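One structure is given below, encoded as structure tokens.
With one protein chain withheld, the remaining protein chains of the complex are depicted in position.
For chain A:
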């Protein structure tokens, strides 16, 4: 006998609906009522809820259905988001309960961000509250487009039409300003059952849908098929001699034989096969994947691409962005302000990002904006982010999936928002306009008189672990003890602050060198002997450094062989690079270009440190940096 398959085979859309609103406006009661009236609660569960309520000396409490944590039941408050399923006449519904309490906004967002549609709940007696508006605003930021407003507790205002209409016009006007149209505004009493699944007899003046009818009209938000192809790369696998690019198609579709481009690298290839398991019979292989599909593809050529890149067609590719303007909500205790460094996550990419500017903070209560230097916890605002390396991005208006970012602070997701605009790498440098350099009050002679030497830049280049910083520190100490003015500029130290927006791509390394050179040159002109310790692997970039500094520039190659550096591994970086945790590490999977004509080579593995310092000092003396002999002072530092 073949049995007819019931629910799973039916063509019933599955819709995720979040219930949001101010605390105590009755979300849990509405959920309980809905589930009860649609027959979604087993009798056994009702008995449990009765017992839980009785134990706490309360009348029957619907909220215990979803407030499954002991602390939630004891305190009568929803702490974290929860989900429960039930059915309307034509839909399968996942109802997401989101906490209304301001303290748990992160949990409200966690719940609401998964929703296709929302019920925004308002207490008829209390009216529209700040938290109501805030939730409305967040729904808009989270991209939830279908919203129905439910005005609850109509029994407390005697089912008065005027009271309802006032709330209705206030909230619809507010939502309209956000660009959100409420599909309905429904007067109900969740506790007494009016307007939930049964038409409210005490609201004869209302002719709109019941809550259940409104839910029955919501549509699932599907991954947009009609937008341009976006396939963020999750990983590249090497299985069974095949190199497989894996990821989920966020929008559009992908075909075998189609030319694709990876952004930001800009590499192109043709899709050779779509892979799947179990392996399909010959001739049954897939040739097309649509939005939402988990993809695994092979390419017609060997190219190096990596996680975080986004696949598109060449004709409509996302930008390779270095600067993003983002409208965001912020959830961390620490405020987001100019200079804050976060991790920006866009689809599968990840980049360090520095807040270059806070443009405005939004007051969701009045939809007004005001100037502020920082965005506090649970606030909404607009900022400019500078990324340490380019990532592929779209403005949110063009693609909602690749036009939104999550921000991580201290290893934890702390905010998120919509990409308002995307600026590419070239547009990020400020033009030097309205700038008048001011010269120092002291003359060079005065400085030489005080320090005993001219300014100079000693640029120590070499592999990580070659001993650059050790040598530079020893020379700094020696010069200092002799009354000199030596200043150490360590590459890593500057990366922790001034250059914290930079990564390790070729472009970022060149920019890192440029900034080091500018700072070193500035200090040289103030009479300092500047000791720069930086891997600076690119000969071309060092050439630019030499051009910036000009005279009294000393390129010193600390030439310690790779195997010695790797054996020392003072920072444990080689081990990480070998383990694949660091990519593009100089000497391992990125080249080091040794200087062709340095002022000095120190074979650091063959010399003891003080001999290296002797040679550096001799080099400076020979070049005439020292105009009067150093006093043979305290040499205890060496």
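A few points about this structure:
We take it that a residue touches a chain if its C-beta (ideal position, glycine included) is under 8 Å from a C-beta of that chain, and two chains touch if they have at least 3 such contacts; residues count from 1.
In this section, contacts and distances are computed from a predicted model.
With the options "Cytochrome P450", "Sulfate adenylyltransferase subunit 2", "Rieske 2Fe-2S domain-containing protein" or "NADH-quinone oxidoreductase, E subunit" in hand, the undepicted chain maps to the protein name "Sulfate adenylyltransferase subunit 2" (source: UniProt).
Only one residue in the set A:230, A:404 or A:473 touches the chain that does not appear here, and it is A:404.
Considering the whole complex, the residue from A:19, A:35, A:93 or A:109 that touches the absent chain is A:109. Set against the missing chain, the residues A:116, A:194 or A:275 yield one that touches it, A:275. What chain A contributes to its contact with the hidden chain is residues 2-3, 5-14, 42-45, 52, 55, 65-66, 68-71, 79-85, 106-107, 109-110, 113-114, 142, 220, 234-235, 237, 239-240, 244, 246-248, 275-279, 292-294, 296, 307, 331, 345, 348, 404, 406, 408, 411-414, 416.
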